[in-house]
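Got a structure for you, questions after.
Every protein chain but one is kept in place in this view of the complex.
In order of appearance the chains are A and B, and numbering begins at 1 in each one.
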Amino acid sequence: MTDQRFYARQGPFSVEELSRRLDVPFQGNGALILEDVASLKQAAAKDLSFFDPKRGAQLIGTQAGACIMSKDVPGMTALLTPKPYETFARAARLFYPLIEEESVSWGQAIHPTAKIAASAVLSPGVVVGPHAVIGEGCYIGPNAVVGRGVVLGPQSKIQAGVTLSHCVIGAQVQIAQGTAIGQAGFGFMMDGDSPLDFPQLGRVLVGNNIIIGANVAIDRGSLEDTEIGDGTRIDNLVQIAHGVKIGRGCIIVSQVGIAGSTTIGDRTILAGQVGVVDHVTIGKNVRIAAQSGIMRDIPDGAAMGGSPAVSIRDWHKQSLALHRLIQRKNKQEE
Amino acid sequence: MTDQRFYARQGPFSVEELSRRLDVPFQGNGALILEDVASLKQAAAKDLSFFDPKRGAQLIGTQAGACIMSKDVPGMTALLTPKPYETFARAARLFYPLIEEESVSWGQAIHPTAKIAASAVLSPGVVVGPHAVIGEGCYIGPNAVVGRGVVLGPQSKIQAGVTLSHCVIGAQVQIAQGTAIGQAGFGFMMDGDSPLDFPQLGRVLVGNNIIIGANVAIDRGSLEDTEIGDGTRIDNLVQIAHGVKIGRGCIIVSQVGIAGSTTIGDRTILAGQVGVVDHVTIGKNVRIAAQSGIMRDIPDGAAMGGSPAVSIRDWHKQSLALHRLIQRKNKQEE
Partner (left out) sequence: MTDQRFYARQGPFSVEELSRRLDVPFQGNGALILEDVASLKQAAAKDLSFFDPKRGAQLIGTQAGACIMSKDVPGMTALLTPKPYETFARAARLFYPLIEEESVSWGQAIHPTAKIAASAVLSPGVVVGPHAVIGEGCYIGPNAVVGRGVVLGPQSKIQAGVTLSHCVIGAQVQIAQGTAIGQAGFGFMMDGDSPLDFPQLGRVLVGNNIIIGANVAIDRGSLEDTEIGDGTRIDNLVQIAHGVKIGRGCIIVSQVGIAGSTTIGDRTILAGQVGVVDHVTIGKNVRIAAQSGIMRDIPDGAAMGGSPAVSIRDWHKQSLALHRLIQRKNKQEE
């Protein structure tokens, strides 16, 4: 369920009303009242979801009350359309009109509804939005922004120029200068030159005892949250896309990029400038060499290198084989 | 012609006066009055330009009133020097003394000369410079900066901590947290340890219905503008250098870097961490795989991968050939 601290929901809507407003036929219980949107995996009985076989989600086992999909399934209340993803994007916009949160200025730098612990230190130029919660012993550096509804656990240190929105942050978390957490992710369908943007209705959940470097970008989830596990260390200029799940005790070195919905297990190390594609699973205790490109699932304990990545042993052999090939050529030329 | 909203011009200067102040001889019409500097391509009759064969610009067909160059050409008024680029840099500084815009504080956070639509929302901590224009329905997030002369079209949303300068932005543009648009580009000649910096006198022109992610950097043009086409989507931590032209409906994924004066056609997709060198042309409907390195022009419709990039088909074959080579070795070792 979408977090009401961050998103102001409209509705509810009956299936019949959604059918009319979205201009697609329905099947099943038209009187069913839907209160929210959710992924198939997380949806409950009053949620609207969608099924698009190209996106890999599972219809079987969903608890969704109704589903936007291209073919009807016996016993399921459905809105039927050849374009489920686009139609769901439009439906989500009915529940969450996009610009609502941006239609009124907060007015004051420290909003009167924010709850700020007595021992928290707020530096000059800090802006704290409505209903934000700042824990005991927190430090907020100059010109940092703590957005509407953001929660900061005790003893967390937010440095100058950081911007936080749509996130819940644990205890003893340190975030370095200029980092942006909780902004909308990169989600849309391009139709010719005209993109249809997908609603970004999730959060970023940051655990405890985590350090995040400078000028990092961590997007909030689209339907499912982005998550960073306890004890993890993230270096400067790292990109973490929407819906990524990073485990505990991970090391994410500078300039790594992790694409949407990818999962990374505990104690895994990504060296500098590694890229990981979307929707893959990297296991626990994995080690990825610098500048590698990960294009598929990686099992627990693996050590990988290269782009596209292979086992670190094979990667060294590749480099050596190329090296010898060139040395032979160089000798022939002498 | 340089945009007077952003740059305060000195002069005009006669060819004779420039010859004296730059300490280089002239040929042709010494009494000719020059009002501005421009690239050969964009120069008009009262503009001073320069010709440096190493930089690939075309002398033929230019409308420039006068040109800084190393050899004289019959019929062209010229300032003659073995170092046209350096001399032009010095000339441009006569027209645009560099620090002018930084010599007086704006004084107030919202400058009284800024034109801000009644329906625009300005958050706490926002700074708006002289003569900036903010359209109807715009949202400016906390601690964002809208620089001198910047124009924002209607319904554009600028999130917290964004800094805008020297740019003109269309309607329904969204810019995420911490992004910097319009700063000076990376242009200089290194002479031993002593760089000579080239004037950065252009703008960034951002079209309509564009989304730009967090902690992106888009430099303003040097002499010709940087441009982003309608409907384009740009992810987090992307680098777009001075003078780059990106078409309509493009998708630029996280951590891509595009070097100066490169052109990218409509509906082209650059996947994550791609690098593109300067002064190349990538066609329309091109697809570049993640982490690829583009070193030369790419025709319309191509699909490329690898660094240096080859056709995606050949790139997969390269990976496969290396893989098989190593597998043979591994078997031999067993």
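Note that in this section a residue touches a chain if its C-beta (ideal position, glycine included) is under 8 Å from a C-beta of that chain, and two chains touch if they have at least 3 such contacts.
What you see is a predicted model; the values in this text were computed from it and never measured.
Student: Per the definition of touch given earlier, which of A:65, A:84, A:161 or A:260 contacts the omitted chain?
Tutor: Answer from the full complex: A:161 touches the omitted chain.
Student: Can you say which of B:161, B:202 or B:265 touches the chain missing from this structure?
Tutor: Counting the whole complex, the residue in contact with the absent chain is B:161.
Student: Check the options A:94, A:190 or A:251 and report the residue that touches the missing chain.
Tutor: Going through A:94, A:190 or A:251 one by one, A:251 is the residue touching the chain not shown.
Student: Looking at the full complex, which residue from A:92, A:122, A:173 or A:310 touches the chain that isn't shown here?
Tutor: Result: among the candidates, A:122 touches the missing chain.
Student: May I ask you to list the residues on subunit A that touch the chain which is not drawn?
Tutor: 121-125, 139, 141-143, 157, 159-161, 174, 176-178, 209, 211, 213-215, 230-231, 233, 235-237, 248-249, 251, 253-255, 266-267, 272-273, 290-291, 307, 319, 322-323, 325-326, 329-330
Student: Give me the subunit B residues in contact with the hidden chain, please.
Tutor: Residues 99, 102-109, 125, 127, 129, 143, 145, 147, 161, 163, 165, 178-180, 183-184, 186, 188, 190, 192-195, 197, 215-217, 219, 237, 239, 241, 255, 257, 259, 273, 275, 277, 291, 293, 295, 307-308, 310, 314, 317-318, 321 of subunit B touch the chain that is not shown.
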